[in-house]
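Not every chain of the complex is shown here; the ones you see sit where they belong.
In order of appearance the chains are A, B and C, and numbering begins at 1 in each one.
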């Protein structure tokens, strides 16, 4: 099989993963192709026989989904990186608010909406709902949401000033000069934000192991950190 | 009302270069297929823009390249009956007919729907759609539609070609009335010369995009020219007056410059004027005073001109006082009877040999047509 | 199929409203534009024609992004609309209708244009000689004869509007009861493991809705067609 190594990765890790893959190549590794899409899309494609070698999901659910169907090798499953949830505002905005129990998020929104991933299905949105619920702010804002199709869209809404506040991953916020981090949600307020990695059951590519090892190696953890991800736990 | 046209226009390999000037009445435009008849009337209607020239109807300038006048087609008030019906497929016959009415100021309307329905036998078709009409039915609707717009000039491009003889007979009188009563000039394109000459004031012959001859109907039609308009139709045309009626035998007496004519009964008062055409082929020449013949109309005259080719027939022009008749006879008769200019002869015209349709046309009111199936 | 849940009913009602308004918004622009493109030559015609196709060419997400930039509350047109008429499009169903209109626009214009091109101009000329000015000819001849294309265009555009996802979610987000149309709801369900059954129900609903619209339009079009072209042979 002279096929190149193919990684299926959640779109939200793209910036960091691209850099990591480039580093892998320059350190003598084989060329790697990465297909970025939503975790659900990728999981279903793997279910339908996609010839991918490695899956990096943006949440645990879709990794579990594949594991239940014996489509990944459980022994290879690991957490690649973690992430944090932040409250953002447009750079120009004056808003100051600290995340604390009962904090007045609705008041800070004024007549605007809170941009976040759709809490019904977008992972960032699901975490966001948990965190807001944890601080008792959810009821007040649940009808004031701008539910974006993915976390990047939520970021864009804030960056363009369409929404006065938003909830996104730290990895998204750090890269956008149009937004400012107002505060970070403590990790205790929501389920752990982790990006599980596993080798696909059907993968036969000889370089799979070398790549997974490289991605988990300490020598590139700084690279993930620079993109806003937290080191794996 | 006067029609003045002087236009040139290049159309690919074809060049239209036509000049026309005609008074009031009906201009018959003849010419073979491809001569440019449609192109010419398209310039009058504003559908084909001349490269240069001038067009005026009743003194009103519709187009003038010099003074840059070009009245848009919808303001020209031109009633155009096209060569193909061009009905509105989505409208009922009624709404097709009434389409142009609203654009004519009420004061200038000279025809009403009922009249047109009756005339064209369209009553039973009123609620139908054009799609299922027969060819003739469609063309009748198209004529009605143009009439109902009460146009200032009527352009008819072979409108009756697909109509049967009876229907033509019914429509003609109406066209003729238009010409006499409403003073609407009519330009009538036709292939069938007989069809129109009885109505025409002026005849124009067209060939290769040019008007080759144009003049009063009597003059053009009387030319003993074998290449002229339809050899079989050549004849003398003159105006006559109704002097009386013979009801018993259903005859009407007419007076013209050459004498008295007896023709089938006309529904016209004494003193009415009428146009009569006697075709050359319907005239028999005798060198002796005829007797015992069924022919009612016999004139004494003098041979004024003899045109003889090498074919079977020769054309004679026979002077009758101020008028003249044309006669077509065999060359053998010319020889046998020693016919030659200067010789006195008798011209026999069968009364029923008159183009009796020309008189129908003078009925004061058109007949109601029979209902159409 | 068991009874519709309130969520489904809401999505259905909303989709219908968005689809109908989308069509209503685009028709008055599409018809004259289609006639213009079918019947006139003018400088810049090719450019205009290309512009019309843009929403078809661009990834819907990009179109949605452009709409957000232009018609969002901070966008030049959106701000003006809000200031002058108090009309807000972003995050409202009205915005979803605009997105539907924009996405269906090329389809509508093309269909109407085809129909207009098929009209024998000689019939319009005949109307002109009867005294009708250009506007009247248009209203009484061109427009009725273009009905087949108008119906086809409307239905294509309606179907496109009802099925629109990418531009809609980007421009007006995914707000239950306000902008969560059927496709957005379907998409939402497809993102969560196990959501297939719910997505399928909604899909069937979308299909039924559009089929009904299509069949109704067919019936109307066929009647008109018969009335117009009674060719016997």
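Keep this in mind: contacts are C-beta pairs under 8 Å (C-beta built on N, C-alpha and C of every residue); 3 or more make two chains touch, one makes a residue touch a chain.
Since this is a predicted model, take the numbers as computed values, not measurements.
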Worksheet entry | Formula for the whole complex, using the labels of the chains displayed | A x1, B x2, C x2
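By definition in this document, only the chains that are shown with their structure count from here on.
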Worksheet entry | Central chain of the complex, centres being mean CA coordinates | C
Discussion item. For chain B versus chain C, what separation do you get between their C-alpha means, in angstrom?
Written reply: 56
Worksheet item: Hey, how far is the Cα centre of chain A from the one of chain C, in Å?
Response: 35
Worksheet item: Considering chain A alone, which of its residues make contact with at least two other chains?
Response: none
Worksheet item: Among the residues of chain C, which ones contact at least 2 other chains?
Response: none
Practice prompt. Using the touch definition up top, name the residues of chain B that touch chain C in the complex.
Written response: 45-47, 72-80, 82, 84, 86-90, 99-100, 102-104, 129-132, 145-146, 149
Worksheet item: Once bound in the complex, which stretches of chain A touch chain C?
Response: 38, 40, 43, 61-62, 64-65, 113, 115, 118, 120-122, 145-149, 153, 156-157, 160-162
Fill in: chain A-touching residues of chain C, taken from the complex the two chains share
65, 68-69, 72-74, 90-91, 166, 169-170, 173-175, 187-193, 195
